[in-house]
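As structure tokens, the structure follows; a few thoughts come after it.
A single protein chain has been omitted from the complex, and every remaining protein chain is retained in its original position.
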Amino acid sequence: MSLMTPEIRPSVIARVNPVAKLAVALLISCALMLSIDWVSAAVALALEAVLLAWCGLSARQFWLRTAPVWIAAPFAVLTTVLYGQDSGAVLFSAGFVSVTEGSVALALAIGLRILAIGIPGIVLLATTDPTDLGDGLAQVLRLPARFVLGALAGLRLVGMFIDDWHSLALARRARGVGDGGGLRGRARRFGGLAFALLVLSVRRGSKLATAMEARGFGSDIPRTWARESVFGVRDGLVVAIGAVIAATAITAAILAGTWHFVLA
Amino acid sequence: MTGARVTASGWGWRHAGRARPAVSGLDLDIRPGERVLVLGPSGAGKSTLMHALAGVLGDDEDGDETGELLVDGRRPSASRGRVGLVLQDPDSQVVLARVGDDVAFGCENLAVPRAEIWPRVGQALADVGLDLPLRHPTSALSGGQKQRLALAGVLAMRPGLVLLDEPTANLDPEGVVEVRDAVLRSVEASGATLIVIEHRVAVWQHVVDRIIVLDPAGGVLADGPTDTVLSAEGERLAAAGVWIPRFPPSPPERRDRSEVPAAEVLLRAEGLVVGRVPFARKRAVAVAGDLDLTLESGTATALTGPNGTGKSTLALTLAGLLAPAGGHLAAADALAAGLGPAPHRWRSRDLLERVGTVFQDPEHQFLAGTVRGELAIGPRALGLGGAAQTELVDALLHRLRLDHLADANPFTLSGGEKRRLSVATVLATRPRLLVLDEPTFGQDSRTWAELVRLLAELLDTGTAVLAVTHDEQFVSALADARLTLVPGPAPAGGPGVATGSVSAGRVATGRVNAGLRQRTGTEPS
Partner (left out) sequence: MHASLNTLSSHTPTSSTSRKPRVLKWRVVDIVVASVIGVASGVIFWAWGLAWSPLSALLAFTPGLEGLLAGGWLFAGVLGGLIIRKPGAAVYTEVVAAVVSMLIGTQWGFSTLIWGVVEGLGAEIVLALFFYANWRLGVALLAGAGAGVAVGLLDTTFTSYAALDIGYKAVYFVSAVVSGTVLAGLLSWLAVRGLARTGALSRFAAGRESGPADRALSQPAQ
């Protein structure tokens, strides 16, 4: 497994059209972003948790992939508790810091929101093969094929990064600059490595562009597709489920009176 | 499908930003179904010609064209799909992540109906001998397999003209034969015209009917049937760096045994197990195990064996860049010079004076913006400053004939120059042990001879050399001992661990100079 190409286990979710999955992630994210309140986030999260059973990821993969979310949420909660907009009774105050009932409620909302937005996005896309995603974008959404395929090719090239990184690091040790210099030295080495990787990938990219052109890519002839990307009833159903989750969350928040439109 | 006809009249191309044209005044007529080998010294514009025939040189933004170059009477850019091009670097030609998808890519671009695509894919894969499932990941292929995959992708387009630009340069001998046979099979079956650029004539001699030699000064130097051109131009081509079987490069001159400093043990391995630590794990996965090896000063050891047996891993471990996965590896005092016996624990600055490593891909080692800066890195890390540093760098530049490139960026050098530079950077700190990973990969015969001569000089002054190599000629020319890794039995559910055996004694064959040194107990052959 590499960073770019996850191991996709055959499951119900994996067979759903990637565009449908994108649509679900979009619906939920947009709906939840419109307001910062704990009700909408909690309702959405609860509904998502129910559906996780069908997500097609093993437990280990799930926790590994959603780790960024689980790390980020507590930090955001902490920041908001200490520095968020104040309202209601003051619980604690010192200098910049002021903890109030309002900021605590806000922090809770922010935390739940991060989980509710982040988890479905990660889960849905972790079960998607990049080539299938490209097919979906180009065939279903009719995005320009040249750009979609170019991006796919770039994705594959960069997947080779990790081996290159290791080789470059070893080479630096062999040249006498692999260690030492403390923090500044480490930062400089990191920068040097990153730049070297950039050079290598741009060169490879140019060569790959030549190879792709030699295979007829980039001309004005409308191309055919060897793999068909179909948006069928099942996919429509999945999008509908996403819409239902989004709508339920919003409705619940409005009914509970906690809906707080961001742009207001 | 019939072969394509190629005609050129007074054709030339100048890349944007360069002063002189890459090709000029070229006149050609290649008949459908012919098989041609294009030769010439580097700089003769062979690659440019290939790219032009494939229609991928670019438009006005990329350069200027003179004269006319036609494929089947039309400009190449108008007949994409009629021409297929396979390039040198296996990694830069794979477009998609699955084998079947990658082969189908060309057909998709040519608007072949879906019902016809997959049968073509199957046929193409069979033609090149890649017996893999369509969903097999392309990242798991070897170099030879990737080149065959690129060829399959080209063949699926059913081209009339197949162009190969040094397709076997980055492959081991096995891969070379695989690709050559695949090309032969498919071209015979389809009747397509074939044009190959390669500097190893022996590989393609019996596949092609005609040889064209390009002249760097413009036009064509020689053009005719294989045997005629080889006998007429063979010697001149060999001098220019082409590998002609009848004119192999001469072996290096070696000093007399008595003039060479006595051998001392530098590095000793007993029951050594080497392996790599996979991403995000703690323990190394063993690749080769139970190896016994002694490296002595003034001797060259060749590390050979098929792909996947861990030769590179072993070389890097002996060079102190990777930690051993097991067993015992100890540097003798002659090498360690006051440090502990484990090379992988030395600081990288200490490593500089003791072990020098030359990587397979020179570009992985480049750190500076100019050749001079590149050479100065080692001495500077050792604390050598000012005048002494400049003197050292100048001497090295001169020794490796890189003077005229002192201010150029290392990435802009040619393949042979990059290789010389990477060897030069290692020499700047005068290490006692030199470890090289595939030093002669893809080199023309001139660079090869230079490298061998340089290594022979180093050996005669007491440096030890360890080289991972597939190149039998290299082994014959230099090696005193040879460690061959053999794939081990694979236990259920896991990769096997390779084992190795050392054959000592003189392995040099071929022409031998009278003044060659002799080892006690071994006859020069």
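Observations on the model:
We call the chains A and B, going by the order they appear; numbering starts again at 1 in every chain.
Methods note: contacts are C-beta pairs under 8 Å (C-beta built on N, C-alpha and C of every residue); 3 or more make two chains touch, one makes a residue touch a chain.
Being a predicted model, the structure only gives us computed values, none of them experimental.
The chain not shown here is in contact, across the full complex, with A, B. Touching the chain that is not shown, out of B:Val220, B:Ala263, B:Leu382 or B:Ala408: B:Ala408 (per the contact rule at the top). Summary of contacts with the chain left out: across A:Leu51, A:Ala72 or A:Ala169, the touching residue is A:Ala72.
Touch with the chain omitted from the figure is made, among A:Leu106, A:Ala138 or A:Ala226, by A:Leu106. Residue positions on chain B in contact with the hidden chain: 14-19, 22, 42-43, 45, 47-48, 51, 58-62, 64-66, 369, 404-405, 407-415, 417, in rising order.
Within the complete assembly, residues 3-4, 22, 25-26, 28-30, 33, 36, 65-69, 71-73, 75-76, 78-80, 82-86, 96, 103, 106, 110, 113-114, 117-122, 125-126, 128, 130, 144, 146-147, 150-155, 157-158, 161, 194-195, 197-199, 201-210, 212-213, 217-218, 262-263 of chain A touch the chain that is not shown.
By our rule, only the chains that are shown with their structure count from here on.
Separating the centre of chain A from that of chain B, both taken as means of CA atoms, is a distance of 40 Å.
Chain A meets chain B in the complex at residues 2, 5, 129-131, 149, 152-153, 156, 159-160, 162, 164, 167-168, 170-180, 192, 196, 199-200, 203-204, 207-208, 210-217, 219, 221-228. Remark: chain B residues 51, 54-56, 80-81, 83-85, 87, 89, 91-98, 100-101, 104-114, 117-118, 121, 137-139, 150, 153-154, 157, 279, 316, 319, 321-322, 347-349, 351-352, 355-357, 359, 361, 363-367, 377-378, 381-382, 411, 425, 429 touch chain A in the complex.
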